[in-house]
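Okay, so here's the structure we're looking at.
Only a single protein chain was left out; the remaining protein chains are all shown in position.
Presenting chain A:
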């Protein structure tokens, strides 16, 4: 019995592990799981250390971002932050208008059908509306697509440049 007890105590004293008692185990585990850094309101960009992303906007379904910055922000990083803010604003603008148009036209279509006497609109009849909506917006979607791909690529290359710059600064500070 001495043989089994002694090594256990020895190891824990060597490695400075805190003694874990069975009664405390479940408490510790559940506490760890529920820790999260969520905020209920959009934070001030100058007070936070990282970017924050919020819940989806109900009208545009896109998630708003808060881009942080501080005094040590470099030129490139500032350019990236302003570009991101601009693109996100443009995106949210487009989708808000687009979704509003969609719901309004859908309502009109449903009302038209109700006037004609049909109360129950089958999925196939709704398909007529969906097709007409897509056809009407074809050019707008195409233009948006091209613009979005170009802006996305711009953000990507700028983000890459900023990362490379950060890496070089970190290496320079170390040497």
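Simple rule for what comes next: contacts are C-beta pairs under 8 Å (C-beta built on N, C-alpha and C of every residue); 3 or more make two chains touch, one makes a residue touch a chain; residues count from 1.
Just so it is clear, contacts and distances are computed from a predicted model.
Per the UniProt record, the chain missing from the shown structure is "Protoheme IX farnesyltransferase, mitochondrial", taken from the list "Small ribosomal subunit protein uS5c", "IBH1-like N-terminal domain-containing protein", "Protoheme IX farnesyltransferase, mitochondrial" or "Histone-lysine N-methyltransferase, H3 lysine-4 specific". The residue from A:53, A:82, A:112 or A:168 that touches the chain not shown here is A:53.
The chain not shown here is touched by just one of A:73, A:86 or A:107, and that residue is A:107. Although one chain is not displayed, its contacts with chain A can still be listed: residues 34-44, 47-48, 50-56, 58-59, 61-63, 65-66, 91, 95, 99-100, 102-104, 106-107, 123-124, 126-127, 130-131, 133-134, 137, 141-142, 144-145, 148-149, 152, 155-156, 159-160, 163.
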